[in-house]
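A single protein chain has been removed from this complex, and every other one stays in its place.
And then subunit A:
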Amino acid sequence: MFHRTKTLAAAVATSTLLASSLFAGELVINTDTSDPAPKAAFEALIAGFEAENPDVKVTWNLFDHEGYKTSIRNFLTADAPDLANWYAGNRMLPYVNAGLFEPVDDVWAEHGLNESLASAKGSMTIDGKIWGVPYTYYQWGVYYRKDLFEANNIAVPTNWDEFKAAGATLTAAGITPITIGTKYLWTAGGVFDYLNLRTNGYDFHMALTKGEVAWTDDRVRATMANWKELIDAGFFLENHAAYSWQEALAPMVQGDAAMYVMGNFAVAPLREAGLTDDQIGFFQFPVINPDVPLAEEAPTDTIHIPANAKNKEDAKKFLAYLARADVQTQINNTLGQLPINSGSSVGDDKFLQAGYEMLSSTTGGIAQFFDRDAPAEMAKAGMEGFQEFMVKPERLDAILERLEKVRGRVYK
C-alpha cells in the first residue's frame, strides 16, 4: 500500500518554492517553454536582455508544460516571480479577476506598443486595461500531404464543395481525408472553431464562446450539420478518441491520411518524421458560407507581471525589450512562429510566410482558440461534446442540451 501513496494532492502541491530573499536587480522569470525550440528561444532572449542590462541578473525557472498549468496558481499567490508566461484572451481572465496580474498600460504607452502590437491589443485587454505583452502567435489551418493530393489529381480546395469532393476522391483511393487524435479533446475544438467561423462568422463565434447565444440555437445546429456531412462521408480517422495529436501524425506520415486541421506547431514533428517540404503543404480552411468574411484562428502567447512581483521595475524593462521589433523577429525565428510586432520580419520558412500572408489579410477577425475564448468549464464540456459528436453524431440533441445546461451555470 505504501508505494502508492502518490496521491492527487502531490500533483497539485508541486509548487516550486523560490528563494524569497531577492536583492535589487535580480529578475525572476517563470516559463513553461520546455520544448527544444521555445527553450532555445528563451535562452537567447534572456541572454540578449542581460547583455543590454548588465546590472540585472535574470533567474529563469523552467517548468514542464502540463505541470505549469497548476503551478502558476500556486506561485502567483504564494511566491510570485517577476514575470510569467501565459496566454491571451479568456485564459488569463481568472488571474486578472483575482488581482494576480499587474496592468501594464504604462509600458504600452511609453514604448509605443499601442501601435506596434496593435493587432493583439484586443485579446490583451480586460476591463479597459492591458495585462501583459504578447510575443508570438501562429496560424491554424489545414496541413496536407501535397504529394498525395497530386497523385490523386486534387487541387487545393477553396470552398466547401471542393473540400468534400477532395475527401471523396481520397476516400476512394483508400486514404483517410483528415487525421485527428481527440484523446485530449482540444483538437476537436479546433475543427469546431473553423466550422463555426466559416458557417456563422467571427461575431457569432465570439458571442457563442462568451455565452451570449444558446447552444441549442439553429446556427449552432447548422455548424454541426456541416460537421456531420464530413463525419458521414468518413472524413476523420477511425478510433480518433484513442490517440493524442502526436499519435495521429503517424497516419499522415505513412501516407494513410492526407490532411490535418492543426496549428503551425505540427510542421516540426512532420519534418522530423521524414517528410520534406515538397510533401507538406498548407491551405486556408475552405469557405463554407460565401457571405461570411473569413476569420482565422491564431492563438497568442504572452508574458505577464504578477501583482505580487518584487522587481516590477526591471520586469517592465524586460517587457519593453520583449516587445521590440528586432527581438520579436529573433525569438520567432527560433520558435518557428509569427511575431506580433508589426515592424518585425517573418522568417523565410514557407509555412510562416503562408501564415503571415493569410493572417495579415484576414478581415473577419482573429480567434484565439476554443479553450482560450470560452471559459475553462465551458471549454471542457464543449470539447467533450465535440468528441462525442464525432463518434456518435446521432446524439447531437442530447449533447447540445447538455452544453446549454453548462452554459446556464458557467456564465452568471
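A few points about this structure:
Just so we're on the same page, contacts are C-beta pairs under 8 Å (C-beta built on N, C-alpha and C of every residue); 3 or more make two chains touch, one makes a residue touch a chain; residues count from 1.
Just so it is clear, contacts and distances are computed from a predicted model.
The listed choices are "Citrate lyase subunit gamma (Acyl carrier protein)", "ABC transporter permease", "Butyryl-CoA dehydrogenase" or "Phosphonate-transporting ATPase"; the UniProt protein name belonging to the chain that is not shown reads "ABC transporter permease".
Of the listed positions A:Asn239, A:Thr276 or A:Ser361, the one in contact with the omitted chain in the full complex is A:Asn239. Among A:Asp32, A:Asp82, A:Asp193 or A:Glu384, only A:Glu384 touches the chain that is left out of the view. Residue-level contact of subunit A with the missing chain is found at 1, 4, 6-8, 11-12, 66, 69-70, 73, 76-77, 94-95, 97-98, 100, 182-185, 238-242, 371, 376-377, 379-380, 384-385, 387-388, 391, 402, 409.
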